[in-house]
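Rather than the whole complex, this shows some of its chains in their spots.
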Amino acid sequence: MFTSSEDMDTDEGGVIKQFMFVNRKAPYGTIYALEGLEVVLISAAFEQDVSMAFIDDGVYELKKAQDTKAIEQKNFSPTYRALEGYDIEKLYVEKESLEARGLTEADLLVDVIVLDRAEMAAKMAEQDVLISF
Amino acid sequence: MLHIVNKSPYERNSLESCLRLATNGSAVLLIEDGIYGATKGGSFEGKVQAAMAGVKIYVLGPDLSARGMADRVIDGVNVVDYGGFVDLVAEHSNCQSWL
Amino acid sequence: MKIGVLVNEGPYTHEASDSAYQFTKAAIEKGHEIYRVFFYHDGVNNSTRLTEPPRDDRNIVSRWSELAKAHSLDLVVCIAAAQRRGIMDENEAKRQGKDAHNLADGFRISGLGQLVEAGIQCDRLVTFGD
């Protein structure tokens, strides 16, 4: 699923931009979380300063214990654990979004950086490129 | 009457509108991203708890498990599979999907 | 019991088509009659035979085609919605002067009256969408 290698030309003349992929949707109900991950993985080949933000229902993407057998969709949640291997290590999760949903860091399947709303807002504001799903 | 809700109550107003317009004695089935409405600990739980005085709440197990929420179901909410979904449709004389 | 199913979203992007498929399969297993599955709005996009999902993913279109074949289901695609979105059978393509068509096996294109008629004939009509 994540093996596409088209357009891997990374010779962009050394420009390094801050890219943030903003995830606000729950998994499986819509495809945005999955196709969002596909962009994130491709972006790793371009040697940019990449981060992901998980806000609102986007925090559900990281919930442990996903088991999709009965809905016959592919469980793509292990991919979040593979991001480290792509040097994508900045996974920011908004504290207020977690709390509103009764979740804690212990519920998440990967190590994240929890930011409160002010910190998250500041982090978003400093990006060069924000792509939202 | 059977009400079907497939949206997260944190993202959309569907479940809130459904609960506002469901008559006493009707049933509400939560599917797809709607399953988050059947889970414990979040800020919407109180509204669902309050609604349970008048309506019966069901949640689709396959969608719960897919999202890793199978162990978070609010007490008193009934978990059903696709066969149970079909039974709910058959048992109620009409149904409305809150898209 | 006679059941009609209305599918309002396309494949993959929303879970609606998956849910409708699983519901339809379960209803058949329970001995109910699926009178018709009607595809409206972006739901018409479930009927293109040109999809080619990743090998490790479900094939939503052919899954519908196969279910239709196995149980003689009536899968109806709304003509007006299909025209807006680029779904054509051979006849429509000819009529509209298009050089290609893309309707998958087991689907037929017809009018919105087929949805209303399903509402009249069926004991229940269940809608799946966004």
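Letters A, B and C mark the chains in the order given here, with residues in each chain numbered from 1 onward.
In this text, contacts are C-beta pairs under 8 Å (C-beta built on N, C-alpha and C of every residue); 3 or more make two chains touch, one makes a residue touch a chain.
These figures come from a predicted structure and were not determined experimentally.
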item	value
Protein chain stoichiometry for the whole structure, using the labels that appear	A x2, B x2, C x2
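The rule is simple: only the chains that are shown with their structure count from here on.
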item	value
Chain pair whose interface holds the most contacting C-beta pairs	A-B
Intercentroid distance (Cα basis), chain C paired with chain B, Å	26
Centre distance in Å when chain A and chain C are each reduced to the mean of their C-alpha atoms	33
Overlap residues in chain B, where contacts from two or more other chains coincide	6, 32-33, 62-63, 81
Multi-chain contact sites of chain C, meaning residues that touch two or more partners	15, 22
Chain A residues within the chain B interface of the complex	25-30, 56-57, 60, 63-71, 73, 75, 77, 100-103
Complex contacts: residues of chain B adjacent to chain A	6-8, 10-11, 32-33, 36, 39-43, 45, 61-63, 65-72, 81
Residue ranges of chain C in contact with chain A within the complex	12-15, 18, 22, 54, 56-58
